[in-house]
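Structure incoming, see below.
Yeah, one chain of the complex is gone here, protein chain that is, but the others are all in their spots.
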Amino acid sequence: MTESVNPEAQMNEVNPEPQYEVFDDPVSDVGDLSQWQLMRIRFSKNKLAMLGLWGMIVIYIIVFLGEFIAPNWYQYQNGDYIFGPPSKITFIGPDGRFSLRPYVFATTTQLNQETFKFEFTEDRTKKIPVKFFVQGDPVSVLGFKTNLHLFGLEGGQRFYVMGADGLGRDMFARILVGGQISTTVGLIGVAMSIMLGAVLGTASGYFGGIVDDMMQRAIEVLGAFPQIPLWAALASALPPISKDFTVVHRYFLITLVLSVVSWTGLARQLRAKVMSYRNADFTQAALAAGSTDWRIVLTHMIPNGASHIIVIGALSIPGMILGETSLSFLGLGILPPAVSWGALLRDAQQVSVVVQHPWLLIPAAAVLITVLLFSLLGDGLRDAVDPYSI
Amino acid sequence: MSNELASINRDELLLEVKDLKKHFPIRKGVIRRSTGLVKAVDGVNLYVKKGETLGLVGESGCGKTTTGRTIIRLLDPTDGEIHFNDPKIGWVDLAKMERKDLMQVRPHMQIIFQDPFSSLDPRMTVQRIVSEPLMINKLATGSELQDRVAELLRTVGMRPEYMSRYPHAFSGGQRQRIGIARALALNPKLIICDEPVSALDVSIQAQVLNLLEDLQQDLDLTYIFVAHDLSVVEHISDRVAVMYVGRLVELASTENLYYSPKHPYTEALMAAVPKPDPRKRDRPIKLPGEVASPANPPSGCYFHPRCRYAKDICSKETPPLKEVAPEHFAACHFAGELKLRGVLA
Partner (left out) sequence: MNQSSESTTKSVFEGEDTIIKVRDLHTYFYTDLGISRALNGVNLEIPRGKVMGVVGESGCGKSVTALSIMRMVAKPGKIVQGDITFFRKDKKKNDAIEEINLTKLEGMGPEMRSIRGAQMSMIFQEPMTSLNPSYTIGDQIMEAIILHQNVDKVEAERRAVEILDGVGMANPSLIVKRYPHELSGGMRQRAMISLALSCTPAVLFADEPTTALDVTTEAQILDLMRDLQKRIDMSIVFITHNLGVVAQMCDYVTVMYLGRVVEQATIDDTFYNPMHPYTSSLLRSIPHVGSHQKDRLKPIRGVVPDPYSKVKGCPFHPRCDKAMRGLCDVKVPGLTVVGKSHTVRCFLHSDVEEESTYVQ
């Protein structure tokens, strides 16, 4: 090897003086920008995609600061406010004039002796001001213990922006906290799918042959199962919540269940991409220069595949979120005391309950908005990734 | 064919290919059973002299690209011998070499591609692209690497200032130059030019062809020029090989092949080239039918169903490639007898 291609000898063979005509064709101004930079420019030009991106950032901030933002602790059971409706807010102050500060009416609860239901009556004369940074239930926000809440009523009084559930818990707080699980289950699930799908898809596409055949048949078999029953079967095999098997364990296993089913799509799409790059002339050139397979995978396949992985991943997050919601709604996913949007919606399974307490459906709106924003984000990424579209 | 080559001094040769075969299985069904073979290259014999350009022509699907890629072992041959006269270690049979031993010889054989878009990795800067072969073979690092890339870019007529740009910034002709610079990085002896100008506009074609000619002279390169454009091949080649359905039908100097062909297929091919001269519109030979499928070729001489000179023997016996005149080889039973017209007829 060292004999046949001596670097010293090689360097001298080509005349260093430019000896051929230089052709000054115009060179594009965006030539210094890498594909990632071009992708970012294209993405930032897409208004809907930017809405998706910023919307998701806001949602993540809100749900992770949820216990601080909501005026009540999400687990606090208010026996006096079972199925309590959202508190009415007014901007007319006690002096009868408009004020920027919102007020809520004081509420009294009475048990109706005939229907055995609580009835809530507002005392329209008693207005309580809503204040920022008030003391309230002790909560822990991102590990910090605090009594401070973003807003609320002073003097231990409570109000419920989105009403209360059957145990008198603040729906607003529960939706925000439930979002922590619902919005991350997609991310973690997709991360797991990507690990499975990327490794198996790349291997399948690059090496082809028997590896590829077996993989494709396995994917077909897995894909032939109806998704929800398969999830349900896998989830029902999980042990019940106990001391050794906490809600956190269950959460991770549920995401695993979700990704076991959904890695196949990712692997398929990635395989197709890898196959096209495998046959691309630049790969052949690297082979001709003596590159090893591993070097090609590392220097050509992964950098080219990475953007596709991100796009495919982003596009499959909404499916994961919906998957968690469906499982939990069926009682097979996240179980109490943990909260997620699907678990919250489980309370809204009966029509009679929903008719009387429509605010129990608000978690569905949260799911809707999140899925929509993620879809916008994913579509924007997909449109931005095409390397030759500028 | 090697026997007939006695007249040629073996030291003058760079490459000698004997009975090269490359078959692809046709796979069908769930278990991907092999149901047949596409004989893309089916017994090709040829030789390439040092410093010359051998044109390899034929219609699509005739196996010319596969032949080129198999010679430099981008594809593994099914059968046959590929003797390469390595400047350091002498004659080696590439067909028999293990992949890891090939690493020694690889730098001497490079390739230029047709598609100026798919041949450059869109995620690498021009510098990375051109330096890749040097990095793979650990020939240079740091500023030395950078200097070498600059020098290579100047060699192909590009400004080294553009080194940090990505391929999408460049036009088709410029990209083709970058591809050529990459192929030159290892100071190869042999370059397979796989339709290097057919995706380019006419005026750009001329630039790239001129560049290839200049480089050949200055760097002592040998080309195998795979193309379907017969006017380009005539312009650039010293000798030309004509392929039909995976086999070589004729191999001769450009002058002989174009002006006194010995194989009826070459004659028909030459007659079909549209000449850029409105005063030469006469085209006496018309070739009927279509190219046979390499998965299901006819018996005997593959060309016989379309050949206007075909006799009984042509459908029964496969004619070997034989020397009908000094260094003029043809695979036709009647190569010596037929009076065929060249391109000007």
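The first chain written gets the first letter, and so on, giving A and B; residue counts start at 1 in each chain.
Definition applied: a residue touches a chain if its C-beta (ideal position, glycine included) is under 8 Å from a C-beta of that chain, and two chains touch if they have at least 3 such contacts.
The structure displayed is predicted, hence computed values, not measured ones.
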Option touching the unshown chain, where B:A272, B:A325 or B:L338 are the choices: B:A272
Touching residue (missing chain; options B:Y47, B:F225, B:Y258 or B:Y302): B:Y258
Residue of B:S118, B:Q146 or B:S171 touching the missing chain in the full complex: B:S171
Selected residue (touches chain absent from view) among B:L209, B:C307, B:L321 or B:A335: B:L209
Those residues of chain B which, in the complete complex, touch the missing chain: 59-60, 171, 173, 201-207, 209-210, 213, 228, 230-232, 234-236, 255, 258-259, 268-269, 271-281, 283, 286-288, 290-291, 343-344
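Here is the rule we use: only the chains that are shown with their structure count from here on.
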Rounded Å distance between chain A and chain B, as computed from the means of their C-alpha atoms: 53
Residue numbers on chain A that touch chain B, as the complex places them: 1, 3-5, 7, 10-11, 13-28, 30-35, 38, 213, 217, 280-282, 284-291, 295, 299-300, 303-304, 387-388, 390
Chain B residues within the chain A interface of the complex: 30-32, 69, 72, 74, 86-89, 102-111, 113-115, 117-125, 129, 132-133, 136-137, 139-140, 144, 148, 151-152, 154-159, 162, 164-166, 168-171, 173-174, 177, 179, 182-187, 207, 211, 214, 218-219
